[in-house]
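This is the structure I want to talk about, given as structure tokens.
Every protein chain but one is kept in place in this view of the complex.
Then we have chain A:
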């Protein structure tokens, strides 16, 4: 997804002197406090990080600043959806007026009726609420479907995205993969593989992290820590 990126950042982490014996843990804790929150400096939500401490000699300047300034160089995986970017997520609820989606297991998104193109009609099929296409009867969106949609806006406080299904290249990923780029067989299978990878990431509840990256434990979506992130994502 284009809204995921890896940034390198040089930072100074201020550590309380009482933690001077556990600098590494203290830095981890400090960086973990950034997780799953929108940060204006990075212009995105920090999902994972790894870091190196650049300088072993950090001193307290007593009387000036009682904290130990630890200089680090960090690699941050950022999630920064911008308007008109494409996002992918799993549908969790369909109502007549809206489609609710969860992106990467933690950000919620809603697509309201006005943002669903006319091609899709709300129906109840086998007691299941679905939006299905008027032109392609296999193109349906229901609970559990992975869909691709356009970002309209982001509420940075609660990471709530409002999205749109107006453009033609949005909708059910599986269907789009089959019908939009009908290239060569290899192309298709590559696409499919990629899609599977993406889904598996999502099923792992957003643990898009490289090794040695650490997650804050304050979120339940985190299950497995060491899921290698495919290159295609960055």
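Heads up, the rule we're going with is that contacts are C-beta pairs under 8 Å (C-beta built on N, C-alpha and C of every residue); 3 or more make two chains touch, one makes a residue touch a chain; residues count from 1.
Operating definition for what follows: contacts and distances are computed from a predicted model.
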Per UniProt record, name of the chain withheld from view ["High-affinity iron transporter", "UDP-glucose 6-dehydrogenase", "Large ribosomal subunit protein mL43" or "RNA polymerase I-specific transcription initiation factor RRN3"]: "RNA polymerase I-specific transcription initiation factor RRN3"
Given A:25, A:55, A:84 or A:113, the one touching the chain that is not displayed: A:113
Residue among A:17, A:83, A:97 or A:167 that touches the chain left out of view: A:97
Contact footprint on chain A, counting only the chain that is left out: 36, 92-93, 95-98, 100, 102, 105-108, 110, 112-114, 155, 157-160, 162, 218-221
